[in-house]
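A selection of the complex's chains, in situ.
Each chain carries a letter (A, B and C) given by its place in the written order, and its residues are counted from 1.
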Amino acid sequence: MKAIVTVMLKTGVLDPQGKAIGQALHNLGFAGVGEVRAGKLIELELAETDPEAARAQAEEMARRLLANLVIESFRVEIAPLEIPG
Amino acid sequence: MKAGIVVFPGINRERDMAIALEAAAGHKPRMVWHHETDLAGLDLVVIPGGFSYGDYLRCGAMAAQSPVMGAIRAHAARGGHILGVCNGFQILTEAGLLPGALLRNASLRFLSMDCWLRVERADTDFARHYQPGAVFRSPMAHGDGNYFADDATLDRLEGEGLVAFRYVTQEGAVTPEANRNGSARNIAGLYSPNLRVLGLMPHPEDLVDPLMGGTDGKPLFDGLAAALAA
Amino acid sequence: MARDVNESLARVFGLSAEEYARVLDIMGRTPSLTELGVFSVMWSEHCSYKSSRVWLKLLPTTAPWVILGPGENAGVVDIGDGLAAIFKMESHNHPSFIEPYQGAATGVGGILRDVFTMGARPVANLNALRFGDPALPRTRRTIDGVVRGIGGYGNCVGVPTVGGEINFHPSYNGNPLVNAMTVGIAPADRIFLSAAAGVGNPVVYVGSKTGRDGIHGATMASAEFGQDSEEKRPTVQVGDPFVEKLLIEACLELMATDAIVAIQDMGAAGLTSSSVEMAGKGDVGIVLDLDAVPQRETGMSAYEMMLSESQERMLIVLRPDRQEVARAIFAKWELDFAVIGHLTDTGRIVVTHRGVVEADIPLAPLAEQAPLYHRPTVDTPQPAPLGEVADPVGLEAALLRLLGCPDLCSRAWVWDQYDSTVGGQTVRRPGAADAAIVRIEGSRRALALTTDCTPRYCQADPEAGGAQAVAEAWRNITATGATPLAITDNMNFGNPEKPEIMGQFAAAIRGMAAACVALDFPVVSGNVSLYNETEGRPILPTPAIGGLGVLADAAASVGLALPRDCCLIVIGATVGHLGQSLWLREVAGREDGPPPPVDLAAERRNGDFVRREILAGRVRACHDASDGGLLLAVVEMALAGDVGAGLLPAPGGVASHAFWFGEDQGRYVLAVQDALAMLQAAAAAGVPALLLGVSGGKDLTLPTGDTISLARLRAVHEQALPSLMGG
């Protein structure tokens, strides 16, 4: 399976990147941009073929390595491996 | 030589650059605020190192969009000289004034140390005070100096002789160990096709005084001053 | 947030029953939640120094060159040419355990603000770090995060990180120490202070917006870690070095005008401590309107805003007629600027929010009746003498083991991640000399900077250890040729409510004070971090010292790189003291005995002699002999210079291993061309000196005749930390 782990700063935690991007978009003349938040996305190819087992595995990876739970939260999505081409 | 140093918010090596330029030219360069749009009268525009806009998103990405860039493009278009060092190099690639991009160092760590650079050609206004093939020492300090371009671009750069400097051993050999940040083909610096725009990652401006451990970087600034002497 | 304020809530806030009773007494009523918050942070150990103050008074703080001692945001010393150096060290221990990257990063940011708030451009950062057992994965994660955080912040703000120190010991497993030091330069006659003045003057907030960051950080920094430390996590603050850089430039630009009456950074306890301290020091009152505070989050309460520790913020009292000048400068740097209050003549702090008075506290009793404890102390028992310790392995094996041990191996893996050259003034970078040398831009003058402490000595004998830490800082500055001027300190200890810990603290202060007096090396700033314990187990007592010295001419300094064709001479007496030495721990597997005694008169005599010889141009390289003893000092010099050395046998009367690995104090290894002249000069000055060997080649030849190539030594020395850290 393919697991996509999205890691974002918890709400309330200062996001200097998001702030700076918002400011830059504003300077570029884009109007109507509210809050901007920056996060990470990690795509994993997993040998595991059962979606639920794959999700459990990816969540465990997120908890142990991919996300810093002190300041970040994460979300896992599971998708079938695409055939490259 | 009338030089201007562009100051974006977060730039932090503008003072180092001013000292090196003043020593070479005999007078202080002009400090150019990022909102300025008129660079008339400048021979050389320098984009120094630092963390413009915090290097958030991508190094140099936000600076490359700022008002002064229009003037810098115009300066390039009229054949003016441009030197981009470290963040300045990143900004030049983000702005499309030099090809390729600077990725995160292969080690994923900030690298602050001296490196050795080989002068790939000495017939330019930047390198004229070096011997061709000379090896000189330079401090470097960056997290994203890993030069990347696709193979076709790299082949073209090599073919057109636009590689300015390469990371080498002290003896001048192009090896993976000498290439700490993982740059494609050990590229440390690049010229534009007209040889008037130079971007490089290391900091020759921080090695222009024997007290700081050497003067290996000084010929670059002296050469420029000689080439652009009014 | 509608919580009843009572004694049990006060306890949750870290106030004792007596302290809460005193609050009731001062207020004459039950305080509001916001008021309770103000009292709890102002009376926390972190802000009030309630356990340490009585002892800190013993430290000497004056000298003709001291412009300002402790009491302001940082200490100020005169460095000549009309310039002042402003410097301080501060801990961020607990936050760095919870979130190493952000904890260390915001530690750097905080100490930078302490320095530039006084009008100085920061020119150098240093960091004194203590970690647990490096074999533990948790320790390695902490090291990695802390080093990245220090680099991430310092590199981005463009202040070179030029030095520091790192020790390892299991006592730091659950409580690493991250002590950050900043040094800045300002015109001596333009120092900015924090005492507010001028009733009616506007109080202005600048920098970043306020969020719910680190609420109750100051009390957390004063709390011992227990099982529930994981739950204290949401108080983590995130730093924004980009905004800090803008803030530095904007503040320095404003300081070039005459707009500022008083200025103070918002550090621990944010808006509370900055406003209370500014008004309190100036004997005025202050009114704050929290609706005007720039806010990052919606629906923040008065309590949250007053206690938020959002980073990169400053509070300024302005001349009213200069408000628009100031506003324009902060607009140019795209920073928030808001008038949030004004000064009054009431002697009270009054905080309003949405039309409600949320706090109204008399300032004088808040400061004057702050708790002050004379906590009981118990002296650390004198360690038993060590006696003879036989050499189990021989010189060569011991050298290789020491050279690769965590406490002695090369720190290049660390400093390679720190920009040490930005600014273009770094004359001697990390690893190049005993103290970093940073020239003052546009001048020949330079500063010499170091941090030092040997916690295992302090554990065995806190008084000797306190003296040793000061002496080593003085020695490291001296070894470059610079004149030591003053120190900042960072007292990291365990729970002060335990008499043994308070005894360590008191003894360390006594030792430091004696050394400061003997060496003319006063304390001008400092910081205390207590409750460094995990589940009741304290850290080694760690009074970290940050030293500053000055060189009239940067070109006169020497480094430690050994040149070829020199003689190696040790200055200072070698009796072969092995108690508490690294040889004893790493080779003999013991951690006992007394630490090496510190003879302050000899220290002074030896150092003054060495400095004089360096400035006379008769010394090619110099390195103090400290951790690991003489042989380590010689090998570090050889590796730095890439030049070998041949060593003579130890003189009679001292066992070879004790001679080469003993950690006697007050010693320097010099590389000189004329050995005879140096030995004679030393004799004339009444200073012990001994020829150790000669330099040259690419090998180290031990007195036993064994030869080890520099390449082999280098591999052991330089690969240890990277391989520990996994590349």
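As a convention for this text, contacts are C-beta pairs under 8 Å (C-beta built on N, C-alpha and C of every residue); 3 or more make two chains touch, one makes a residue touch a chain.
Keep in mind the model is a prediction, meaning the values are calculated, not measured.
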Item to check | Per-kind copy numbers - full assembly in this file | outcome: A x2, B x1, C x1
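Here is the rule we go by: only the chains that are shown with their structure count from here on.
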Checklist entry - What pattern do the touching chains form: line, ring, star, complete or other? => result complete
Checklist entry - Taking each chain's centre as its mean C-alpha position, how far apart are chain A and chain B in Å? => result 34
Item to check | Two or more partner chains touched - positions in chain B | outcome: 53-54, 56
Checklist entry - Could you say which residues in chain C touch two or more other chains, in rising order? => result 240, 242-243, 334
Next on the checklist: Looking at the complex, which residues from chain B come into contact with chain A?
Outcome noted: 53-54, 56-57, 61-62, 65-66
Next on the checklist: So in the complex, the part of chain C that touches chain B is made up of which residues?
Outcome noted: 148, 151-152, 155-158, 240-243, 245-246, 333-334, 415-427, 429, 439, 441, 554-555, 727
Checklist entry - Given the complex with chain C, which residues does chain A contribute to the contact? => result 9-10, 12-16, 19-20, 23, 68, 70-71
